[in-house]
Structures are given as structure tokens and as C-alpha cells.
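With one protein chain removed, the remaining protein chains of the complex are shown where they sit.
So, subunit A:
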């Protein structure tokens, strides 16, 4: 039932996020003709989708929605006055943190999957096609990188009081991360560029056929592994802080 609690706490945010993301992806597909007609240079449909969804608008929205999903935890419950009830249950604080984190990661992954479900399905309605497996590759990138953004917000929710400060800190951290990736020091390590990894520009060059190898090989597994590790570390630190903190 602890899963149920975590789901109930975030389900409204998740539902709003899902609707917002689907709406934006749907609008991108349905308005493709008008937008592409006004483009500076001719754009293939696949490249147009990449530009509008995976590189720009929808991606920015996804990052913001993941930050919104990452808000919560015992510290936030303390501000709402329900921490006393939660902490009096026969549960370790580690279990609370782990359940909240896993619930969030599943939501982040499902959110990342939505464009992959909608865009290939909706494209034939406008006389276009977008390969499902390619969309799924982008979803893997979003889910992997979204996991670290979620963990970052979850971490800030643990250390910062107030309803909005963790969100503001997370936005600042993501922007800072994006800006610092352009510094000469980091240019040699493209795997560390979170936003660039989410863009997945290299996926457009892959053949995009239906084999497992063709699906998996172009994905930046090193970056995804690093981000997963970072997400686990941030969650672990949040767990240590929660376990040691006093809730007067």
C-alpha cells in the first residue's frame, strides 16, 4: 500500500503531465504541414518531428514535467503536516525514500514513452510515417536522462524546505549543466552533456530498421549508465539525509 500512497500523491501531477505532453506532441504532428511550409529550409517529416519534439519544445516541456514529478518526499510532507503520521508507521525511512523514487522513475519512464506511442500512431492521419522503434529509441533517452533530472529534484526536495525552492533549484541546475557542457573543459566529454544526450541527434543517422541490434547500438549506453548511476547516488544521498534528519 506504500506504492499506492506514492501513486496517490503524484497521480494528479502525472495525469496533467501526460495530458500536456500528449497535447504538445499531437499539436506538433497535426500542424506539421503549416510549420514545415514556413521553415527556412526543406525539412523531412522525421527531421521536423525531431526538431519540434525531441530537440526543442516537447523536450523542454518534458524536463519541466519531470521536475514537477520529482517534488515531494518526507521533507515536503513535514511542511504539509502529514509527516508525523507517515513517520509513525512501521516503515524505515529508507523504504519511504526508495518507494517514492521508484514510483517517480516509473512515472518518468511512462511519460517518456508517450511520444513514442502517440507520434507513430498519429502520423498516418497527416499522411506521414514515423518509425515506432525510432520513437522508442528517443523514449529510452528521455527515460534515462529523465531519471537523473527526477533524482536531482527529489534530492533538492529533501534538502530544501518550501514548495517551490526545489523546483527552482532543479531548473537552475539543469540550465547550469547545459551551459557548463559548452565549456572547453567538458567539450571532450560529450557523454556528460545531459541535454545533448536527450536530443539524440545521432539516432537520425541510424538506419532505424526493426532489428534489436539496430535499435540498441545507436543508443549512448555509456551516458545512460552514468546518468543512472548519478540518479542512484542522488537518491542514496537523499535517503541518508532523510534517515538522519529530525522532524520536529
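Going forward, contacts are C-beta pairs under 8 Å (C-beta built on N, C-alpha and C of every residue); 3 or more make two chains touch, one makes a residue touch a chain; residues count from 1.
The criterion applied here is as follows: contacts and distances are computed from a predicted model.
Chemist: What does the UniProt entry say the missing chain is called, choosing from "Ferritin-like domain-containing protein", "ATP synthase subunit c", "2-oxoglutarate ferredoxin oxidoreductase, alpha subunit" or "ABC-2 type transport system ATP-binding protein"?
Modeler: UniProt protein name of the non-displayed chain: "ABC-2 type transport system ATP-binding protein".
Chemist: Touching the left-out chain: which of A:27, A:61, A:83 or A:133?
Modeler: Answering carefully, the residue with contact to the hidden chain is A:83.
Chemist: With the full complex in mind, choose from A:56, A:163 or A:243 the residue touching the hidden chain.
Modeler: The single option touching the absent chain is A:243.
Chemist: By the contact criterion defined above, which parts of subunit A meet the unshown chain? Give residue numbers in ascending order.
Modeler: Output for subunit A: 1, 4-5, 8-9, 80-85, 87-92, 243, 246-248.
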